[in-house]
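This view holds just a subset of the chains, kept in their places.
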Amino acid sequence: MSAPSENTAPLVGIVMGSDSDWPTMEAAADALAEFGVPVEVDVVSAHRMPTEMIEYGRGAAARGLRVIIAGAGGAAHLPGMLASVTPLPVIGVPVPLRYLDGMDSLLSIVQMPAGVPVATVSIGGARNAGLLAARILASGAGDEAARLRGRMEEFQAELGRVAHAKGA
Amino acid sequence: MSAPSENTAPLVGIVMGSDSDWPTMEAAADALAEFGVPVEVDVVSAHRMPTEMIEYGRGAAARGLRVIIAGAGGAAHLPGMLASVTPLPVIGVPVPLRYLDGMDSLLSIVQMPAGVPVATVSIGGARNAGLLAARILASGAGDEAARLRGRMEEFQAELGRVAHAKGA
Amino acid sequence: MSAPSENTAPLVGIVMGSDSDWPTMEAAADALAEFGVPVEVDVVSAHRMPTEMIEYGRGAAARGLRVIIAGAGGAAHLPGMLASVTPLPVIGVPVPLRYLDGMDSLLSIVQMPAGVPVATVSIGGARNAGLLAARILASGAGDEAARLRGRMEEFQAELGRVAHAKGA
C-alpha cells in the first residue's frame, strides 16, 4: 500500500487491520490531503502482527505523529489496542464487514473501558475521521494550527455553500 | 450548576442537554481536574434553547476553548449540532436514558454525516471524554501540551500499575 | 431542486438534509399533490447550514406554512431541530442510509425529549408523511379543512376498494 501524501514528516498515521479495509479508509487520507496534512498509511493488524502493532503505537508520538486513525471491522481491536500504548488521540473507524452492517465493529471500538478512550466516528466514516484529525491539529498552539483553523473555517463555509446551492 | 474548576481561562467546555445528565457528565470534569485542565460546565439544550446552543458553539473557539465535550441522551442532537457550528473538536458522550440502554443516544451521536465529525465515546463514558480531551490538548505544540503529555504518560503508567497490583 | 407544486402559497414545507434524500422524500410531495395541497421543497441541512435551518424553522409559521415534513438519515437531527424552533407540527421521515437499515435514523428522530415532539413515520415512509400532513390540515376549522376531510374520506374508501379488488 502506497502512502498517499508523505512529502513532509507525517502528522497523522492511518492504519487498518487489513488491506481490504483500504477502500473504506482511503477517504481519511483524502480528507487530510485536502487540508494539506501529511499522513502515513499502513496495515497494522492487532491480531496478525500484535508485536508490530504495539511497537507502532508506542513509537508513534516519538516519530512525530500527533493523531492516529485506525480502522477495523468485526471484533475490531486495533483502535483500542493502539490507544492503550500511546498518549496520542486515537480515532477509530468502524469498518462494516459482510454481516451485521458494522454494528459489531462499532461496539468493539466505542465501548472502551474507562482510562483508554477511542474517538469513534460513524460506521464507514473514514472521511469524518480525517476531518476530526484536522480539527484536533487545528485546535492547538502554533502556526500550523492557525493555518488549519483558517482552512477548517473555509471548509465549513464551503460545506454550507454547497448544501445551500442544492436547496436553492 | 457550578463549574468545578475555573480558576484560569477554561480550555474545555463541558455541556449537556439537561442537568439530569450531570451525574453522568461529572466524570469528564473530574478527569480534566486530575490533569489540571480548566473547564467550564454548562447546560446548553439543543432542543430547548437552540439559539443559545448555536451561539455557544459559534463563540467557543474565540472564547479560548479548544475542545468541547457534549453529553446528551435519546435523540441526542447536542454534540452534532455543536460540531456543525465550531471548528473545534467535539467529543460526544451518549447518556443512557430510561429505555434502550443508551443505544439510541449512541447512534444519534456517532452516525454523523460526512463533513461534521463527532468524536464519540462509550455509553455513559464521560470519564473517557475527559481523558480524550486531555490527549487532544497534549498532542499540540507549546509548553502546556508538553506538560500534558508528561502527565498523560504518568497517568497511563499508573493505570498499568493499579491493574497490575490487582492481578498480583 | 424544483418545488413540485407551488401555484398557491405553500401550506407544507418539505425539507431534507441532502438532495440524496429526494428519491425517498419525493413521495411526500406526490401525496400532497394528490390532495391539492401546495408545498415547498428545500434542502436545509441541520449540520451543514445550521443558521439557515434555524431561520427556516423560525420563519415557517409566519410564512404561512402549517406543517413541516423533514427527512434525514443517520444521526438525523433535522426534524428535531426544526421542531425546537417552530410551534408547527413537524413530521419526521427516517431516511435509510447505507448501513443499519434506517434504525439509526428512526431512533435519532423519534426519541425526542419531553417538550419537543416530532411526529415520526416509518423508515422511508415519506408517502405517509404527506398523508399525515393532509390529515392534520384536514382536522382544523375552515373551508379548506372541510375540503380536505372530504378528500381524505374518498382516499380512504379508495384504499379499501383497491385492496378489496386484489383479494376478489
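Here the chain labels run A, B and C in written order, and each chain numbers its own residues starting at 1.
Everything below uses one rule, namely that contacts are C-beta pairs under 8 Å (C-beta built on N, C-alpha and C of every residue); 3 or more make two chains touch, one makes a residue touch a chain.
Note that this is a predicted model, so its numbers are computed, not measured.
Asker: How many copies of the one sequence build the whole complex, if 3 are shown?
Answerer: So the full homo-oligomer, as given in this file, consists of 8 copies.
Here is the rule we use: only the chains that are shown with their structure count from here on.
Asker: When chain B touches chain C, do the two copies use mostly the same residue numbers, with over half shared, or different ones?
Answerer: Same; most numbers are used by both chain B and chain C.
Asker: Specify the angle of rotation obtained when superposing chain A on chain C by their C-alpha atoms, rounded to a multiple of 5 degrees.
Answerer: 90
Asker: What is the distance, in whole Å, between the centres of chain A and chain B, each centre taken as the mean of its C-alpha atoms?
Answerer: Distance between chain centres: 19 Å.
Asker: Taking the mean of the CA coordinates per chain, how far is chain B from chain C in Å?
Answerer: 34
Asker: Indicate the residues of chain C shared as contacts by at least two other chains.
Answerer: 18, 48, 74-75, 100
Asker: Under the definition above, what is the set of chain A residues touching chain B in their complex?
Answerer: Result: residues 27, 61, 66-67, 84, 87-89, 91, 106, 110-112, 114-123, 125, 127-129, 131-132, 135-142, 144-145, 149, 152-153, 156, 159 of chain A touch chain B.
Asker: Could you list, by residue number, the parts of chain B that touch chain C in their complex?
Answerer: 17-18, 46-48, 50-51, 54, 73-77, 80-81, 83-85, 97, 100, 103-104, 107-113, 115-116, 118
Asker: Taking the touch rule as given, give the residues of chain C at its contact with chain A in the complex, in rising order.
Answerer: Touching chain A: residues 1, 18-19, 42-45, 48-49, 52, 74-75, 98-101 of chain C.
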